[in-house]
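Missing here: one protein chain of the complex. Every other protein chain is in place.
Letters A and B name the chains as they come in the text, with residue numbers starting at 1 for each one.
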Amino acid sequence: MATISMTVNGKQVSGEAQGNTLLVEFLREELKMTGTHVGCDTSQCGACVVHVNGESVKSCTTFVSALDGAEVTTIEGMANDDGTLGVIQQAFQDEHGLQCGFCTPGMVMTIADMLNNNPQPTEAEIREGLKGNICRCTGYHNIVKAAQSAAATLSGAKQAAE
Amino acid sequence: MYNFEFNRPTDLSAAVDALRGDGAQALGGGQTLIPVLKQRLAAPTTLVDLTGIESLKGIRRMGDMLVIGGGTTHGAVAASGDVAAAIPGLVELASKIGDPQVRNRGTIGGSLANNDPAACYPAAALALGATIETNQRKIEADDFFQGLYATSLEEGEVITAVHFPIPTASTYQKFEQPASRFSLTSIFLAKMSDGSVRVGVTGAGADGVFRHEGLEQALGSNFSASAVDGVSVAAEGMSNDLHGTPEYRANLVKVMTKRAVEALS
Partner (left out) sequence: MAKDNVMGSSSKRREDVRFLKGRGRYTDDMNRPGQTYAYILRSWSAHATLNSVDTAAASEAEGVIRVFTGKDIEEAGLGGVPCGWEITDKNGDPMKEPAHPILATGKVRHVGDPIAVVVAETYQQARDAAEMIDIDMTDLPAVVDMRTAETLGTGVHDEAPDNLCYDWELGDAAATDAAFASAAHVTTLEFINNRLVANPMEPRCAIGDYDQDADHYTLYTTSQNPHVIRLLMGAFVLSIPEHKLRVYAPDVGGGFGTKIFHYAEEAFVTWASAQIKRPVKWTSDRSEAFISDAHGRDHVTKAELALDAEGKFLALRADTRANMGAYLSTFAPCVPTWLHGTLLAGQYATPAVHCRVRAMFTNTVPVDAYRGAGRPEATYLLERIINKAAQELGMDQAELRRKNFIRSFPYDTPVALQYDTGDYDATLDAVLKMADYDGFAARKAESASRGKLRGIGLSCYIEACGIAPSSLVGALGARAGLYEAATIRVNPTGSVTVMTGSHSHGQGHETTFAQVVSDALGIPEDQIEIVHGDTDKIPFGMGTYGSRSLAVGGSAIVKAVDKVVAKGKKIAAHLLEAAESDIVFEDGQYKVAGTDKAKAFAEVSLAAYVPHNYPIEEIEPGLEETAFYDPKNFTYPAGSYLCEVEVDPQTGKVEIVALSASDDFGNVVNPMIVEGQVHGGLAQGLGQAMLENAAYDEHGQLVAGSYMDYAMPLAVDLPSFNVETAEGTPCTHNPLGVKGCGEAGAIGSPPALVNAVVNALQDHGIDHIDMPLSPLRVWTAIQNASVKQAAE
């Protein structure tokens, strides 16, 4: 066992990990943050996507021992400070981009990273960008709409600020 | 997965030392190895994580070569202006590997060292005639790939960089396996500065990645889609699974090669 320290959603945290402890296990079992989910064991479903140092990664395919000192953002860190839904989360509710909610945290985290890199993606780019996330409920139709809606809101806010 | 000791060196010599230990195994981005470990198909006693070694990362142009550090992620290659300017086919290839998350972690060195028969990078390394540099030596791509998941890397040998000769034109045409989204059969096509044409095929061969000499010769003398029609691509030696018969894969070799030619025409 080794002690791993990192910043999760802006807070300094530390916990115990074995060599084989995955980031998702550390989040769920050590830090008791269960918003990040595990839906497969072949690194394909993306229910576990979080951000590490500003990039989306699959937390089920990342050893926590490699992340001592890293900055991690999870779904629990995506709401506004006052507890209201963040822009992408709100877009998911507005566009009915979720049903059972299980894949949703990973979808939100992937889209957040996508829009950081490409603020105004086309529908094809959104669909391509969701290649590492499986949803069994929505047929992706409203997830795509949520991404488009969030992109419009974020770029509108950016323009307003400029 | 079985437990192991996790070793995260920050310089190459420490990594090489650690890899001399019994049961030690190198870990790149882990996007292939970690799923294997989850299935308990491997049981290293120590994993030596190479991602903390800054000297393994980076992309630089050196004369008529493009040199990509072994620890460079697919995402970094896909986003690189230097790569786009020198070898656009590599940008196409890197941006089609897996998904954004895999590209953010997976590395070129890890991909080549693993030599998955459906991986993308081996096709480019072969087609471009890359040189794979390790902590011990330089290996020509034609000598590097040794069949399914097998390479000429020795124990404790780490890919430090891949040297790609800069071709006059290049493209990667990927046809995905419908489930894994790895290559079912994909083609890396390069026109070299000496006028030769090289065709790397991944996903199709029962022994892994290969160059197709018949296509290379035909396209070398007549760079056109119709030249591909005249080449016989044998089903023999192609792999067979739920998603593709040898005949189907042989067909895809020709179809994707033609599309590669059209993309460059």
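Please note the rule applied: a residue touches a chain if its C-beta (ideal position, glycine included) is under 8 Å from a C-beta of that chain, and two chains touch if they have at least 3 such contacts.
None of the values given here were measured: they were computed from a predicted structure.
Taking the complete complex into account, A:Met33 is the one of A:Met33, A:Leu67, A:Leu115 or A:Leu154 that touches the chain left out. Where chain B meets the chain that is not shown, the touching residues are 2-3, 39, 175, 178-181, 184, 241-245, 247-248, 251-252, 255. Chain A residues in contact with the hidden partner, per the touch definition given at the top, are 28, 33-42, 44-45, 47, 74-76, 78-79, 85, 89, 92-94, 96, 98-105, 108, 123, 126-128, 130-131, 133-145.
What we mean here is this: only the chains that are shown with their structure count from here on.
Work out the mean CA point of chain A and of chain B, and you get 29 Å between them. For chain B in complex with chain A, the touching residues are 1-6, 8, 27, 30-31, 34-35, 37-39, 47, 49, 51-52, 75, 98-102, 104-105, 180-181.
Listing the residues of chain A that touch chain B in their complex gives 2, 18-20, 22, 41-44, 46, 49, 55-58, 60-63, 65-66, 68, 110, 113-114, 129, 131-133.
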